[in-house]
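One protein chain omitted, others in place.
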Amino acid sequence: MPNLIIDEREIEVPKGTKVIAAAERLGIMIPRFCYHEALGSVGACRLCAVKFIEGHRKGIDMSCMVEAKDDMVVSTTHPEAVAFRKFIIECLMLNHPHDCPVCDEGGQCLLQDETVSGGHGRRRYPEKKRTYEDQDLGPFVQHEMNRCIHCFRCRRFYQDFAGYRDLGVMQIGHREYFGRFESGRLESPFSGNLIDVCPTGVYTDKPSRFKGRRWNFERGPSLCLHCSLGCNTTGNARYREMVSLEARNNKAVNGHFICDRGRFGFDFANHVDRPRTARVDKKPVTWQEGVETAARRLRHIDGQKVLCLGSERCSLEAQWSLKQMCRNLDWPNPHFFVEPEIQRKVTTAVGLLDETLAISMGELENSDFILALGVDPINEAPMLALAMRQAHRRGSTIAVVDPRPVSLPFSFSHLAVTPDHMDLCAQVLVQKAFDPRSAGNLSDEAAHVFASLPNTYTPNPDLQGRLKDLGQKLGESLKPVVVCGTDMVRPHTPGLAAHMVRFLREKVDGARLFHVLPGPNAFGAGMLTSPEEPGSVLEILETGNIEALILVEQDPFWSYPDRERLEHALKKVEFLLVLDYLPSMAVEKVQVVLPTCSHFERSSASFINHEGRLQRTSPIHRGGTPISQVSGGKHPPRTFLDHIPGGDAKAAHEVLAELYGAVSGEKEGALLNGLQDWLAEKDAPLKGLSHQKDGIRVVPEGVLEDVVFSWRKSETIPQKKGLELLLTHWTFGTEQLSAHSRPARKGERAPKLMMHPEDARRLKLADKDRIALSLDRGEVVVELEIAPNMAPGVIILPRHRKLQWQKLKEWPVMVQDDGIRKTEGPK
Amino acid sequence: MAGSQSFILHNRLEHQTMTLDEYRRTGGYQGLRELLNHEAPENIKKTVLDSGLQGRGGAGFPAGKKWQLLPDDAPHPRYIVANTDEMEPGTFKDRLLLSVNPHTVIEGMIIAGYANSAQKGYFFIRPSYQQVALKFEKALSEARAGGFLGQKILGSDFSFEIVVHRSAGRYICGEAKGLIHALQGERPHPNIEGHLTEEGLWGRPTIVNNAETLAYVPHIVRNGAQWFRDLGKHDKAPGNKIYSVCGRVRRPGVFELPFGTSLGEIIEEHAGGMLPGYEFKACLPGGASTRYLTKEFFHVEMDFESMSKIGPGHRLGTGAIMVFDHTCCLVAITLNLIQFFARESCGWCTPCREGLPYMEALLAAIARGEGEADFLPRLQEMCRHMRNAYCAFALGAASPVQGLMEDFEDEVKAHITHKKCPLEHDDPNQWPLQPMPGIEDLETGNERHPSCPI
Partner (left out) sequence: MMLPEDKREQLQTQILESEAPREEAINVMFALQKHYGYLSDEAVSEAAHMLGMTTLEIEELATFYDFLYREPVGTYVIHVCDSSICWMYGEETVMDYLSKTLAIAPGETTADGLFTILPVCCVGYCDHAPVMLINGKPYGPLTPDAIDSILLDIRLNHPECEEVK
């Protein structure tokens, strides 16, 4: 560990640390522009110049390019270095428009900071400034090139880090221009990071343009809830409205970046139709009245006839409180999943994950072989694609087994097979990783498993060669990771994935398992769902035995594939109560609504991400109806109140506590007791539920010797007639929260039915044909898109908010040729 | 010391390209033939090192040392790159060299390939040298037909191929690392860390040499290291050098002379001195990125060592002498030079990208009589800062400016004090010109004083 002296202060740093990073540890922020922890050092801006006195070529050099060495002596304050840095900042400001008063970066601008730090003041350049024309880069990122200081960060992020190819640097010298070939929407789903990465105001947040400066905002650390990865964010609020989100650095999870869905999906919290007051029979009432009405109804219903349904987006506090409430009131255990298959997949995934298998997204970047099973990262959990790309840049092999037309910003092996074939594909690959001659080194159990692994992918011999090559690569890897989805896969696949990784660990103990779960707190829901719980909520409702249904931040109308059945089942329930912050369909149909807060408001909340990492949000603002909505656009409002309009809403766990108190007559509160102990049981060294910087993993430690292989021998895959309809997620338009966000909606593209060219040829269909898809409960009319890189034998439909797709009676469902026909009619 | 002997240019005129037969008659490809059967590659490297051959592109780095930096166990494939970008203003020696004797460069590349166990050579040439490129391609097909290039050369196990790569025109492409990016079809910024001999073209070990440097290699191999050393004027200046002279001299052109020939001898004897009516004022000894020298320095030997001894910022560069006469306002000349550099800056690093236009602005103000007294120290400070740019381009760009500020301070001050150019030209460019003794059109190439001494 090199020991060096910077400005007469000594510090020891890990080998390979650059001087600029070593200085940061001492609290010395050497001025910099092009250096960025995630983007590396390139030495372009020349601003981080320091004077080397010992241990390096004597004189000025760039601290971001020089590695710290033992006995090195550095001075950041030497007059030579100071004079040079002053010259550099003067150079960078030669052409700057000095338009801070109208620039959104003001107050959070690295250029402002470094100009002051460099001691630059008056402009002494006698010539005119060079100016640029701006481009329209789409709905998310504003472009103002006059402010550019040519640090190259945007190009390095966009091309090198993220792998997209439609933004770069053109022209030469001080005419250099950073932008696209022509105006047009940026293709990358990570384009919003340009806003964070740009040290000046060239790229600013377009949806929140001119809404305020950094010092106007209420800010706080938050989390993205639009998938199960749990990326860290920082939220900005003003006038009781969520204005924008920024990425927050968490080395273990998302690094320095977030995806555009996460960045722009927050606006659901500002939705004009958000339930802000308690409602009884669709009429607004006071909070007390709402709680009392609900409690009164519930008190008169036999406890066993009350069914509670939470969700994967509830906070851990809400999920726990719900469970405690049901236990205390002698109600049946709450469910958290509407569909039994999803429940099974998540509980299996969660149940089999332990400390020996779990891997964070940050650690995934160092893996050397990734097998993605039933995952479409860009559409399901975009930041996963970015992490996989970093692994790819470091030489990792990546194979994706999935029927969808998966596209990733790097080269990978795509094995486009139908869902029925995915497991077989994966098993053959794993079999090929093991040299049969070394099978003797395996434990008895593992050897038995190895013997039962299939070694040929019989349905398609062409794939066999590819699987062999990939298997060989897997066999040579030291840190392989299996990434297993929970959407496209069959119910038993998560279990299979866990056992495959356990099996791989016999050979190489760097093998890990990474799940993609269906929600930001699906993990918590999975932990709190008892394994014996009968799965199907709808079956329970259809018995007619349920008289009261409580939905906590759950909207089955959004995601349940059979709306007709759902509506019928709900008709059998006398009393429906909803606790939510979304203007969901459920909210429209029930007797009592008690509004809850979003995670941006009022109180802290905990969520457990895909790898079992418990993280907390802090409230950004108090909550209540945004001022712009209260006063009809006039500001400030002219009425004076003694309460916050629309401020009745409380956090879901607080509402449950109140409800519990009202129903049971007991003192409200006690519901959260035991949560901390329960978490501690999961082997997490918690010091209270205080905010931990990177989050803590709450999975059991796991002991390898106790491993039981539960291997499902591969069966013959049933031959099915027709095309299997697969429902899928898209980056924009299918995830419920972001679908209610105005800026995120601008990212949507029109829903399409995707089909393989072979199938299209057989059905005599062409790209862009309007199709009427006949499902059990009705038709879905949608445009066709031919995708050559998907599996034949399936058709793929996104669960898009613009489609009435919830018309399935059973799934998986095979659609016959006569169920797909060309139509001219309107949607 | 041996007398001067032109064994590269053979005193030829530009249009008198040596054919393969002519080249062979003077001993061409003999060196290659001999070493292919007998010499180990390390020995070739040692011979070139011992000869003291220094890079002729301006840096002066010993060629043999560069070759030795390529590790024997380095991975394959490996590449040899001949740099004929030659965009340094005032420099045209490689143009003559390639027009007159392309085969010596070809043989040099092949021998370099052999010595470094490389498989492929790239000939990188600037777009304004189209004629030269065509001549080179013709020579390549002659060489291939003769069995000197291609698979299993002259029956040996060594195969080598040469590809001609035409640049699209930018000064920074002449910088080795920029060149690598340009060859790879990327923007030619010089941002490569580490040595090209370890990770260069396509991430593989690469040797980049100036075309003139490679031109000497066959002769060194054939005649020996000591022979080469003995050609120069003193032992820190081994071999010959192709000097060029331009400006208002009687015989602007290219001269192959012993390395270390004095500045004065080149200008007055070989280039015939100043045109009648013109007095020598100053010159840039090695292209635009060097410092002005006045007549007092005529005795200085034109080699890397002697030139850098003159003082900080003085260097030989390409040895392309640009002569400025008494009618030239050096402020205007320097302004023209800095305009060139500012325009050609690749834009990667701040001091060059923004600093050069800054210097240009101040100099332009001085030139048109709007300069202020503090411009002098400001310009001098900026010249010093160019040292810390990303590559040596900015440092070179600052050299003439530094020279102007330090050695011609009075001329600069006169512009500031009198608010105009003291040379008082309405039109600083004479028109019509003194007709130069020489050809009117480059194509016919007739009636001209021989530009090389016999």
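Going by the order they are written in, the chains are A and B; count residues from 1 in each one.
As a convention for this text, a residue touches a chain if its C-beta (ideal position, glycine included) is under 8 Å from a C-beta of that chain, and two chains touch if they have at least 3 such contacts.
What you see is a predicted model, and the numbers here were worked out from it, not measured in a lab.
Considering the full assembly, B:167 is the residue among B:101, B:167, B:197 or B:306 that touches the omitted chain. Touching the chain that is not shown, out of B:214, B:288, B:376 or B:391: B:288 (per the contact rule at the top).
Between the chain not shown and the residues B:5, B:43, B:130 or B:294, the one that touches is B:130.
Within the whole complex, the absent chain has one touching residue among B:45, B:95, B:353 or B:384, and that is B:95. Panel shows subunit A; residues 165-172, 177, 180-181 of it touch the chain omitted from the view. Although one chain is not shown, part of subunit B still touches it, namely residues 86-92, 94-95, 126-131, 134, 165-171, 183-188, 202, 244-248, 252-254, 288, 320, 322, 324, 328, 333, 336-337, 340, 343-344, 346, 427-433, 435-436, 438-442, 451.
The criterion applied here is as follows: only the chains that are shown with their structure count from here on.
In whole angstrom, the spacing between the mean C-alpha positions of subunit A and subunit B is 56. Subunit A contributes residues 42-47, 49, 60-61, 65, 83-84, 87-88, 91-92, 94-95, 125-127, 149-150, 152, 169, 171-176 to its touches with subunit B in the complex.
Per the touch definition, subunit B reaches subunit A in the complex via residues 170, 187, 191, 193, 342-351, 353-355, 357-358, 361-362, 365, 370, 381-382, 385, 387-390.
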